[in-house]
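Let's look at chain A:
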Amino acid sequence: MPFVPNPELGNRIITLMAALVLVLQIAAVGQRWIVSSIRIFAVQSFLLGAIAAVIAYFNHASHIYIAALLTVFLKAGLLPRLLERLVERVGIRREIEPLINVPLSILIAGGLTLLGYVVAESFHHPEETSARAALGHNTLAVAIALFLIGFFAMVNRRKALTQVLGLLSLENGLFLAAISLTYGMPLVVEIGIFFDVLVAVMVLGILVFRIGETFDSMDVSKLRKLRE
Partner candidate 1 sequence: MSTLPVGATFVLGIATYSAGACASLASWRRPAIARYICCGAALAGAALEGLAAVLGILQGTPIRWSVPSGIPLFAYSFSYDALAGFFNLTLAILAIAVSIYSFGYLKEFEGRRNIGFFGFLFHLLLLSLTIVFTAANAFLFLIGWEVGALAAYGLVAFYHEQRESRQAGLLYIVMAHADVGCLLLGFALLIQGSGSAEFASFHAAAAQLSSGRQSAAFVLFFLGFAIKAGVIPFHIWLPAAHPVAPSNISALLSGIVIKTGIYGMTRIFLDSLGGVPSWAGLAVLIVGVVSAVLGVLYALMEHDLKRLLAYHSIENIGIILMGLGAALIFRVAGHPLLAGVALIAAMFHTLNHAIFKCLLFLGAGAVLHSTGTRNMEEMGGLIRPMPVTAFCFLIGAVAISGLPPLNGFVSEWLTYQSLLAGFGAVGGLTRILFPLAGSMLALTGALAAACFVKAFAITFLALPRGAESRNAHEAPRTMLIGMGWLTLACAALGLGVTWFLPVFDAITEQLLGQRVVAHLVTGHGLVLSAGMRTSGTVSTAGIALGLLVLVLPAALLVATGVRRFGRKRGPVWDCGLPGLSAENEYTATAFSKALRMIFSVLYKPRREIQAVFDVSPYFPKEIHFESEIDSMFEKRLYAPLQEFIVRFSSRMRTIQAGSIHAYLAYIFVTLVLLLLFGVRK
Partner candidate 2 sequence: MTEVLINSVLQLVLLLLVAPLLSGMIKTLKARLQTRRGPGVLQSYRDIFKLLRKGMVIPETASWIFSAAPYMVFGTATLVGLMIPMTTTRAPLSLFGGVLAVVYLLALGRFFLALGGLDTGSSFGGLGSSREMTISAIAEPAMMLAIFTVALGANSTNLSEMAKIAVTQSWRFLAPSQMLAFAALFIVLIAETGRIPVDNPATHLELTMIHEAMVLEYSGPYLALIEWGASIKQLVLMTLLVNTFFPFGLSSDWSAQAVGVGLVFYLAKLLLLACLIVLVETSNAKLRLFRVPELLMVAFILGALALISTFLF
């Protein structure tokens, strides 16, 4: 007999995974080793793919499967591989001290999560008590938090590569928002976005590589020739 999909259950699962994603994000903030932060990112992306799949399953939104597959393939598979290759090419494994020390950064990350919830609060419609609304409300908070923390990581981290990672995790936030709020964007858009992300990462990769070999350090806070 077929298993009857139950949205309630789905929401539970999704919320749980989302929370997990958030935890990973915060963990990444404290992370010192580049490679392991790449791995964290990979896991995070994988979870997102899973979330996408779950949503697709419970809401019969078949086109999201594609998004899920793409995510898993690109963000959990291809990109981390590329990045790790890059790390080996450049030969820098350890992140140097971030601008703001780790405990404080984690504190800030917590604050940003709070902000995420506050913002998400503003579109909570008590009158509308559908499953989607509740889900949207929760995951959106997570998404915003992911976005902000990723952004914060870019401000905070000094290595070119970790900034790229920050950018990517920030886009994970977007992806979460996209799938959980609206069950995914129109397919064309999805594909376009993925394509862009891919190219963006390549471009950034090239840049990182060039920087690495031109300045024999990937500390972008040293790039201060151009100034007033």
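The candidates came about this way: all candidates are chains of the complex that A comes from, given by their letters.
Here is the rule we go by: contacts are C-beta pairs under 8 Å (C-beta built on N, C-alpha and C of every residue); 3 or more make two chains touch, one makes a residue touch a chain; residues count from 1.
Note that the structure is a prediction, hence the values are computed from the model and not measured.
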For chain A, as assembled in this complex, the candidate in touch from 1 or 2: 1
Candidate 1-touching residues of chain A, taken from the complex the two chains share: 99, 115, 118-119, 121-122, 144, 148, 151-152, 154-156, 158, 220-221, 223-228
